[in-house]
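The structure is given below, and queries will be raised subsequently.
A protein chain is absent from this complex, but the other protein chains hold their places.
Chain lettering (A, B and C) follows the sequence in which the chains are written, and residue indices restart at 1 in each chain.
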Amino acid sequence: MTQALINGLVLGANYALMALGLTLIFALMGVLNFAHGQLYVLGGFVTYYVFTVMGLPFVVAVLASIVVLAIVGFLFDALFFRRVQQRSAREESSMLLAAGLALLLESLILLGFGEKQRGVALSVSGVYQIFDAYVPASRVVVFVVAMLAVVLFILFMRHTKPGRVLRAIAQDRDVTALQGVNIALYSGVGFAIGSALAGLAGSLLVTIFAVNSGMGTAISIKAFIMVMLGGAGIVSGAIVGAFVLGMVEALGYAFLPGSVTYLVIFVGLILFLVIRPNGIMGKPWG
Amino acid sequence: MIRSNQVWAFLILALVYIVGVPFIVESRYILGILASAAGLSIIALGAWLTLAIGRVNLGQGAFALVGGYVVAIATTRWGVSFWLAIVVAGFISAAVGVVLGLGILRLRGVYFAMITLSFTEAVRLALLNGGEFTGGAGGISRIPVPGELSLLGVTIIPAFNSVNTHVASFVLSGVLLALAVLLCWRISACRIGGVFVSMQQSEELAQSVGVNITHLRIVAFGIGSFLGGIGGGYFAAAQQSVYPGGFGVPDSVSLVLYCFLGGIGYVAGPVVGTFLLFLGFQFLQDFQQYQMLAYSLLMVALMIWLPNGVLSLSEAGWIRRYRSQHGQAGAHHAG
Amino acid sequence: MQVEIPVTSGQPPRDPILTVENVSKRFGGLTAVGNVSFKVKEGEIFAIIGPNGAGKSTLFKLITSALRPTEGEIVFRGENVTGLSPHLVAAKGMVRTFQETTIFRDMTVIEATRNAHYVTGQAGLLGIFFNSKAARQDLADIDASTDRILELLELRSVARERSKNLPQGRLRALGMAMALAAHPKLLLLDEPFAGMNSDETDQMIGIVRRIRESGVTVMLVEHDMPAVMRLSDRIVVINFGKKIAEGVPEEIKTSQAVIDAYLGEEDEELGI
Partner (left out) sequence: MRISGMLLAAALGVTSSLMSLGAHAEDKVLKIGQLGVMSGPSASWGLVSRYSAEALAGMINDEGGLSIGDDKYKIEIVSVDDKLDIRAAIAGIERLAYQDKVKYVIGPNVDDPSVAILPVLEAAGVFNISYGFTKELFMEPNKNTALGMIATYQTAPVVYKWLADNKGVKTVSFVSWNGVGGKANLDSGLDAAKKVGLEVLSSDAVYELGTTDFFPVMGGVVKANPDLIVLSGVSPAEAPLLIRAARELGYQGLMSTETAQDAKVLEEVAGSLANGFISLGGASSPELQSEYMAKFRDRYVQVAGEWNDEAGTKVYALYMLLKTIEAAGPKAVDDIEAFKASLPQFETANPFIKDQSVKLRWVGNSWFGQPRQISVPMVINEYRDGGFQTLFVTSVE
């Protein structure tokens, strides 16, 4: 039981990192980014490449992932999303565009990095024991870095000018535009930050989960669950959703047979959203 | 208003396709993928109907699974004729859709998309864990090909194994697709279609002039689910097997993508999108390991250049000019 | 259903078509509408006015069933319609308009008006689908009705324009055209004069009068005092969620409570 709870907690922290970028892009653009999982995977591969193949320090690898993904995110917005949002008759188009980009990114990753599972073995080893539960040191490291990243992100959004502008856009795009803010630029910046967060998640989690080119969709779906559970577009919601999913998954695997856990999660999510569509932290609107 | 000459044109086109293609095309492979594209188009038309009321429906895969399993279980376990089973499959899927819709249709946007996506996963996992009844992970195989359908001793449709099965499957898929298109065409051209457009643009406004939006949303979603079930039932018989993974989230997303890329403003949109992309993927086979890359590039490029679908080309300047010269402009309003 | 819009004489009728009785709405601890009562009589033009934030739009939503009152009753033509689903309220003959943000953007004026004729007609969904005799009759009726409504609202000239390309005044007329398509007995107008210049206002006043002449009772919620004074038969004034005055325009103009309420508001506006 203790092990299940601890698993849930650790899982939750990792999941939170996956969900943050997704919720940011949703808040800014109203896009459910189907390519999120593929961005995560790309982040993992960049770290693998820089750390394992080029042999540079891990910190450099993480930074490389963040930078590469920020650029990819900015380009996604500038080259694709902006055009489609301007010209499409239906706003849902951007959701489908994201699904198309997911496929594109996935095939590029497969061609570029190959089909093999890739992992990064950190030199952090050892296992801590809490009561009768085990927590590996590598996970503690990732947990700490993940939490640090979450805190930094929240501070950035609250206390810097770009952060405040982004929050204003999330709240009311049109009004913010009227105040003379360069919406196009900031959308790009928002997308870049969202992707960079996905890249950071991939970069850190490649050390414990490893990555392969085809796992993106599964990651996206998990991140969707967390974001919807917590309340779409709300940072605190994504974090809460992540911990709830982590706990339910850990407890489910401990007490239910096999894939019934995810059956329960999906059915539960449907029922939950029917009752409370705005998620745990979402404010009811309209 | 559908003009009767348009209906005749469609029927002739459908007949030429259904009868003519098997004469010209000898390759079983080409017939097979055309039949698959037609089957997928039926399911995509269902997704299109929910898009018509402003809902991105990522649950079509689930309805296709339900339809497929109904046909599989009815024909293999209870010896029911395929022809009865596929109709039952459509109605059971529709019933599932209505029950689900009662709960979720007041949601919109990503909320609806996400909940239907969850539904696709939930159905897959339920079938996976369904034990003996659904055959678990192994699904149900050895589904018989459709048998003879006769009325008062007169054979209306011969048993598929007594004729060329490939051609028979192709014809079946073509006929079902033609019927599905007629259904959706009629809906979108009559007053109900106009009301659907109203609901898609503003449910509040539609409600204010007395439209029972709850009722009509259920109707649209129910018919969409029905088409999903029919399509799934078709595939069960054509492939002679069903598996929990037969339709999943990627399929559900693809089906909606087909609608968008074909053009959701047009009844033919889902059909054009499905044929273009599904066949396109097959024909890109020659790119070998770059097949997926080429396919996704094609898809993204289409979305960038024609964000309102391939059929929006028909509204391009030169066609419009031609039309206005020939006095057809503005003749599209519903009614 | 017949789609004649009967033209009645200017006889001032006396039966209440709408009765709002002790209606309150509280959000948490905040009282948005407190214990408001009034009656709208058949055939009149009735206005609810009040300064910004007085609770006008909440009251409007309560009447049209977009919100459910915490207390009180709304009776329409002798029938309690409190909390009834909005489409049923509309079907019973009480139809509202929206401010310009809510329109069918991609439809032409004639399409939008035809589409709004949903409640008219004898044919059910299956009848419509199979184009039954009743459905064909409905279509003919709808065409005739659409024609009359566009005429009435001076929208003929822009019948084939897309809604999103219309100027403000025409757009609001289109909103009314769609509402009339549902054949209301009582038409509720949400700020019909907002953002209009004096020419447009004059035109709108003419349109509303003609609607009333066609036999439809009109109730409007408005901020623009002068226009209301010119148009309305009777007025209710709301401030801080409470009714502070009721009467004919002359009475309202001279009511001290009303003057205070509006003066207070102007001070505020000046202070900003």
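Couple of notes before you dig in:
In this text, a contact is a pair of C-beta atoms (placed from the backbone, for glycine too) under 8 Å apart; a residue touches a chain by one contact, two chains touch by 3 or more.
Bear in mind that the values here come from a model prediction, so they are computed numbers and not experimental data.
Taking every chain of the complex into account, the omitted one touches A, B. Contact with the undisplayed chain is limited, among B:L128, B:A168 or B:M199, to B:L128. Across the entire complex, the residue among B:G54, B:G139, B:G222 or B:P270 in touch with the chain not shown is B:G139. Against the chain not displayed here, subunit A makes contact via residues 3-4, 7-8, 10-11, 14, 48-49, 52-53, 106-108, 110-121, 127, 129, 134, 136, 138-139, 205, 208-210, 212-215, 217-219, 249-250, 252-254, 257-259, 262. For subunit B, the residues in touch with the chain missing from this view are 27-30, 32-33, 36, 128, 136-139, 141, 235, 239-241, 243, 245-246, 282, 285-293.
Criterion: only the chains that are shown with their structure count from here on.
Taking each chain's centre as the mean of its C-alpha atoms, subunit B lies 42 Å from subunit C. In subunit B, no residue touches at least two other chains. Among all residues of subunit A, those that touch two or more other chains are 89. Across the interface of their complex, subunit A is touched by residues 51, 56, 103-104, 107, 109-111, 113-115, 117-119, 121-122, 125-126, 128-129, 249-250, 253, 256-257, 260, 264-265, 289-290, 292-293, 295-297, 299-300, 303-304, 307-308 of subunit B.
Listing the residues of subunit C that touch subunit B in their complex gives 64, 66, 85-88, 90-91, 95-98, 102-108, 110-112, 114-119, 121, 125, 128-129, 131, 135, 138-139, 142-143, 160, 178-179, 181-182.
Within the complex, the subunit A residues that touch subunit B are 26, 30, 32, 34, 80, 83-84, 87-90, 92-93, 95-97, 99-101, 103-104, 106-108, 110-111, 217, 221, 224-225, 228, 232, 258-260, 262-263, 266-267, 269-270, 273-274, 277.
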